[in-house]
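The complex appears here without one of its protein chains, the remainder shown in place.
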Amino acid sequence: MSRASRQIAPHQLPTRRLEALVDGVFAIAITLLVLEISVPIVDSAEASDLVDALIDKWPSYIAYAVTFFIVGAYWINHHRLFFLLRGVDHTFLILNILCLMAIAIIPFPNAVVAEYLRDPALRGAAAALYGVAMLVLALLFNATWWYAHLRGLFRKDVDPAKIRKVLRSYAVGPVVFALGIALSGWAPVAVLIVFFLLPVGYLFEGPVGQIDEGYLTPGE
Amino acid sequence: MSRASRQIAPHQLPTRRLEALVDGVFAIAITLLVLEISVPIVDSAEASDLVDALIDKWPSYIAYAVTFFIVGAYWINHHRLFFLLRGVDHTFLILNILCLMAIAIIPFPNAVVAEYLRDPALRGAAAALYGVAMLVLALLFNATWWYAHLRGLFRKDVDPAKIRKVLRSYAVGPVVFALGIALSGWAPVAVLIVFFLLPVGYLFEGPVGQIDEGYLTPGE
Amino acid sequence: MSRASRQIAPHQLPTRRLEALVDGVFAIAITLLVLEISVPIVDSAEASDLVDALIDKWPSYIAYAVTFFIVGAYWINHHRLFFLLRGVDHTFLILNILCLMAIAIIPFPNAVVAEYLRDPALRGAAAALYGVAMLVLALLFNATWWYAHLRGLFRKDVDPAKIRKVLRSYAVGPVVFALGIALSGWAPVAVLIVFFLLPVGYLFEGPVGQIDEGYLTPGE
Partner (left out) sequence: MSRASRQIAPHQLPTRRLEALVDGVFAIAITLLVLEISVPIVDSAEASDLVDALIDKWPSYIAYAVTFFIVGAYWINHHRLFFLLRGVDHTFLILNILCLMAIAIIPFPNAVVAEYLRDPALRGAAAALYGVAMLVLALLFNATWWYAHLRGLFRKDVDPAKIRKVLRSYAVGPVVFALGIALSGWAPVAVLIVFFLLPVGYLFEGPVGQIDEGYLTPGE
């Protein structure tokens, strides 16, 4: 497909099957996070030892909840923008495959953070890896949706100015993750907290809400 | 989206993609349960030794069946209520992500129960962990559907009084799980049996059936 | 829902979401089979040693292919019968959850067979376990579709006599699996081959084909 045909209406495939692949990969990636939480092996006759061993796994629980919520937030944002598309083209499919590649690898940095969160000497490196994975994901997410916007894949009844405003706000992500990687050696815990708050912020206060009226249909 | 706009018809997204994510996470969570059942390694020339080793894994089989059925029962209840929705809003999406977080972690407490079910000293702690996971899930499930009810996300042709009756009956869940956690140190096996019977009861006798006429469409 | 309302048209839910759960569990169960095939660890400078180690895993490859094909055959049969339904009711949902429970556990007996296929003393016990899993699945599959037939869940334009003929032919499954379990101690390899051929037979020659004209729509 010619990349120079920006003026003409883009060739489009129905979005249904890409949705199925995207939803499948998101669902599997977040569900695989649980495999990182291993059963503690306790050889004791004291129930309190098993309780202690279970509590001792708190970094795994925190990493599970945080990563699950971050991936969930990406799914919601993807869902909301995807809903505004009138179709997809070949390059958009490829960009989505690349996004999914970045989503599906997240159980790995998640497991590394869970493993080293308690180790003051090593958690900086774990936070940096987590930041790199999030930076790559954020850059691909930005590229995907800017492409959709510039190629005119969004529905005609959606205000382009609102789309641009949403997409511009997404530029915060890569900047924060790049800064977080740079600072992960000094303040890994603070960096991880910021990594978590960023998508949460998008969820509750983000500019996506500003186009709600444009694409949410009233009941019945 | 303003949280104060309770009077107006809620902004709604189509429910199809949330269904896809929900069904995906449920399907994966129940299918991952099998990974807990490891192949016994027998170094023997006696077939009876392998048979014994396979029988010896009965706690894994019981945990698999019970947890599979509990998650399946949640899926059926989710399915039946979801079917009555006319749309979803942003907060409902987030509540569903939190429910999925509680569903997707279930293979972990399931594996802990399978590991320690035979150990009289430790199975109490395992039952307590299972109860905590179930309590969190039950609370989130209650919160999600009360939110849907209070925000008017259910279809207009469904009697609100029936919905309220169903939702009120769900309050039994958190109470039973909280009691179960408190009693898990004394009677872990009894507690686990009650944990299992609760969703089974909802399945066969639960008040969900009372709105059947309201939302089940006749054949053809 | 009253179980005595057999005379009236059954209350029905749309089949779409049950399809999603069923397809999800089938897809995951067959894809998890690959996790049983572990990477051989070779500490050698001879490429032929790695080749030998890879070839040495032939029981895993055979078990993967056979089990994948059996589960795939069940999916096709489920797919074809499901396509003839006009709706599902509550009990049918529960029967399907039980069928999925029997599908999702299959990676376990598959792994046991792969582990012990080369061991003449132990493969009988492994074949018996495989047979038990298949017997339970076959019984649940029979119960599910007889229930659908007896409750009138099939479409009115499908000849009930043809449905009955198909369902009666499924009775072969439990008989063969029960015999296979009884004979697994004497001729485990022959038993496993028969277990494999049974669903293949259904695929290519089975009576399902006899209702093809009744439910397959012509092109366009």
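Which chain is which? They are A, B and C, in the order written, and residues in each are numbered from 1.
One rule holds in what follows: a contact is a pair of C-beta atoms (placed from the backbone, for glycine too) under 8 Å apart; a residue touches a chain by one contact, two chains touch by 3 or more.
Fair warning: this is a prediction, and the values are worked out from it, not measured in the lab.
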For the chain left out of this view, which of C:51, C:143 or C:175 touches it? C:51
Hidden-chain contact residue, picked from the options A:51, A:111 or A:192: A:111
On chain A, what residues meet the omitted chain? 1, 9-14, 17-18, 20-21, 24-25, 27-29, 32, 35, 86-87, 89-90, 93-94, 97, 100-101, 104-108, 111-112, 115-116, 121-122, 124-126, 128-129, 152, 156, 185
Even though one chain is hidden, which residues of chain C still touch it in the full complex? 19-20, 23-24, 26-28, 30-35, 37, 39-42, 44-51, 54, 64-65, 68-69, 72-73, 75-76, 79-80, 82-83, 203, 209, 212-213, 216-220
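Operating definition for what follows: only the chains that are shown with their structure count from here on.
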Matching the CA atoms of chain B with those of chain C requires turning by an angle in degrees, to the nearest 5, of 90
Could you state the distance in Å from the CA-based centre of chain B to that of chain C? 25
Taking each chain's centre as its mean C-alpha position, how far apart are chain A and chain C in Å? 36
Junction residues of chain C, two or more chains touched: 28
